[in-house]
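All protein chains of the complex are present and in place, except for one that has been dropped.
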Amino acid sequence: MSYFLTQLANGLSYGLILGLIAVGFVIVFTSTGVLNFAHGSVLLTGAYLVAVLHDPIGFWAAVVVGIAGAALLGVLINAVLVRNLAEANPGTAAILMLGVDILLLTELTRRIGNRVLPIGAPWGADVVTLGGVTLPTSRAVAAGLAVLVFGLLWFLFARTGFGVAMRAAAADGDTASLMGIRLSRTGAAGWALAGALAAIAGIFLASFPAPGVAPALAISAFAAIPAWVLGGFDSVVGAIVGGLIIGVVTALAVGYETQLHFLGRGLGEVVPYAVMILVLLVRPSGLFGREEAVRA
Amino acid sequence: MPDPLLSVEDLTVEYGGAVRALRGVSLSVEAGSVVAVLGSNGAGKTTLLRAVSQSLGSVGGRVTAGRVRFDGRDLARHDASAAVRAGLVQVPEGRRIFRDLTVEENLRAGGYTVRDARARRAATERVFRLFPILAERRHQRGGLLSGGQQQMLAMGRALMTSPKLLLLDEPSLGLAPQLVEQIGDIIEQIHAQGTSVLLIEQNAAMGLRVADRAYVLEVGVVSTRGSSAELAATDEIRDRYLGVAAPDTDHVVQDAPPAAAAHLQRSTPARAQELRVEDLTVRFGGITALSGVSFTVGAGTVHALIGPNGAGKSTCINVLGGAYRATSGTVHYGDAAVTSLPAHRIADLGVARTFQNISLSLEASVEDNLLVGRHRVMRTRTSAQALRLPRARREERAERAAVRRIADLLGIAPLLDRAVHTLSYGDRKRVEMGRALASEPTLLLLDEPVAGMTHGESAVMADAIRAVQRELGLSVLLVEHDMPFVMGLAERVTVLDFGKRIAEGTPREVQRDPEVLRAYLGTAAA
Partner (left out) sequence: MKHRIRAALALAGCAAVLAACSTEDPNAGQGGTAQGGSAGDVRTGTGVTADTITVGMLTDLSGPFAAGAAVQVAETRAYYEKVNADGGICDRDVQVDVQDHGYDPQKAVALYRSMASNVVALQQVLGGPTSAAVLPLAQADGLYLGGHGWAGVALQYENAQIPGTTYGIESANAIDYLVDELGVAPGGKVGVVYFVGDYGNDSLAGAQYAAQQRGLEVVPQEITPRDTDLTAQASALQQAGVSAVILGAAPAQLASLAGVMSAQGLNVPIIGNTPTFGPSLLQTPAGPALEQNFYTVTSIAPFSLDKPGVQAARELYATAAPDGETGWEVPLAYAQAELLTNALRGACDAGDLTPEGVVTAMRGTADLDTEGLFATPMDFTDPAKPPTRTVYVSRASAQADGGLEVLGTVEGPSAQSFPVG
């Protein structure tokens, strides 16, 4: 039982981190219509900044710089590339983002090399044990912080004028601009938010039980893509729920792989996509996606 | 005399550097007045509003000459947001409320530029006083409101910034007569509170009722201007936009034999059959959209379905076309049970439809959209077309000729090469109708076929429908708010309210039914 609970707690905390990443995908998509395939390298940039700066300026200051840096990077990508696209074609933008990702990743790989840079977090390799359930302290902190961040996001989007304006712009940009909402601002805010969320997720993905910042970290952002898609592409709540589902299912599939060996090895790799496809078969627009079905 | 609040001087607007939508248009709105712009579809009315509100960019338009001065300032080089901050707000065509946001959040988005929280609260209170129904539904999502309430929300949202000038684009579009009247009253109230209004209307009666002055826009130029009273008195306006000499059925049929009628021919022998709707009930979640509705559309007749917004008319059409499933009850077309067939099988029975929210390929040309409609009746296989075999080429020529005849009939032949997204709402309606006709249906379902059209245009549409109905012997079931149109065309009328049938009979009988007057037509029709 405690084995099950341990795996579950692990899956939930990992799922919340995936949720942070997936929400970033959603916000960029709804605020500027871009499938942001450069999200992984933005995440890596944030984590990299923390890893190289925690020694000279201290961990918490480095975290602030890392989050701000990733947010700024997002804003820059939006300002320099996305807004200057002649045509707002999602395909073009997505391919452009792939290019940005390759560029950033190559540079970061060059800087990091084959080293693994420790993130320098105060929780190190500590674990917390509660009623037989063991969880790395970093994961417990991540889970708590993610819930807090989601709460703040809710407050932003539901209670502040700018948040409501962002939602309005996401729903119908043309009309929103008739209300005096500047799409350039809501777009920039969307990219900044996504970058900040990615950096937070990156810090925890590079914390124990992972070894530190390595180029492969950028790839782990893509584990959030099934969460994003199954949540419904344009729904923040969907992204969070999707993250939790993918996190738990992955943890359980790996944890019980021995019992599930008739399904083959390497199950954890496949399961997120299998779940995503299953959900899409039942609900083609995802769990919380806006229904695009025919309305007369 | 003080400067006008808004002055448009010699304005020329182009789309994509090719189409000139406005050519040297000038107009002015004095502070404290209501000005209406009338005109047919495609005349450039919406373009004019977008040019004023500096929102042409998002639809690919550009001001190439002339200028827009508002409150003493040249608005060129400012964006839509700056225009809003200067006190000029546009309510877009089709309402365009934020469906996933609550009523309150919609208003909040509208008041985005108001920095002062107290002013925002006061504005909200003012909007709620103007539209009490919105206060009641403040926590509901915008998408759940009825059409009329959505129009109120769209107007309330624009009023949140307490603008000096309100631009309204077709506020009565798709609304029942009673609601049109109510919206007119509200515009007068807004005006009375000191906001100037520039209004675009296809419903000229409403437009002239509320406006002090009016302009008539025709193919990008101002053709007539004057006070509302002067304009309402001119013969041309009465004829084309007001339809005062409302024609009765016989008159039109004898007087205007449609020229193109003789050219239409079915490529397959198919005959209209009787459509029987029996005890039809549709529920979505907890909401009952239709409850035990029955009626029969005789083979080869025109039947209208009318009723207030949200009465269940579109739901009914959607069940007949196969888009929605019936919860209970049956629909038979001839011997076939429509309620148990998927949409494409229903199309095979010869049932074609148009949509309220128009569903066309926007990038494709009008001709291609119409050719899509021919798909059902074309004989050559795709492979033969791909190989461009002689037989396929012959057929393609024949198909293009057929499509041209339909376009002539609907008056859209000059538009055949245009991409659909460059067309106005009303022209798109006609293209959609053309596509439905192209499939040579035996039963045609029309959802608001003349919404957004002037009286003159809807008369052309009525002629066209009558012509195809006679030539092809098809049945027509239509949903429409335009009463002169319905009364002049339909042989029988079924009236729905809150998902129930409240009356049925000939147009004359229905028009006198007190229940119908109360629920739908309102005082204007009495």
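Order of writing sets the labels: A and B. Residues in every chain begin at 1.
The rule we apply is simple: contacts are C-beta pairs under 8 Å (C-beta built on N, C-alpha and C of every residue); 3 or more make two chains touch, one makes a residue touch a chain.
Worth saying up front: this structure is predicted, and the values here are computed from it rather than measured.
Just so you know, the chain we are not showing touches A across the whole complex. Residue-wise, the contact with the chain that is not shown comes from A:250, picked out of A:45, A:78, A:235 or A:250. The residue touching the chain not shown here, chosen from A:219, A:237 or A:280, is A:219. Considering A:7, A:45, A:78 or A:235, the position touching the chain not shown turns out to be A:7 (whole complex). Think of the hidden chain as still there; on chain A it touches residues 3, 6-7, 10-11, 14, 37, 98, 106, 109-110, 112-118, 124-127, 134, 136, 139, 205, 207-212, 214-220, 222-223, 225, 250-251, 254-258, 265-266, 268-269.
As a convention for this text, only the chains that are shown with their structure count from here on.
Taking each chain's centre as the average of its CA atoms, chain A and chain B sit 43 Å apart. Contacts from chain A toward chain B in the complex involve residues 158, 161-162, 164-165, 167-168, 171-182, 290, 294-296. Residues 53, 55, 58-59, 79-81, 83-85, 89-90, 92, 96, 98-101, 105-106, 108-113, 120, 157-158, 161, 314, 317-318, 321, 323, 355-357, 359, 447 of chain B are the ones touching chain A in the complex.
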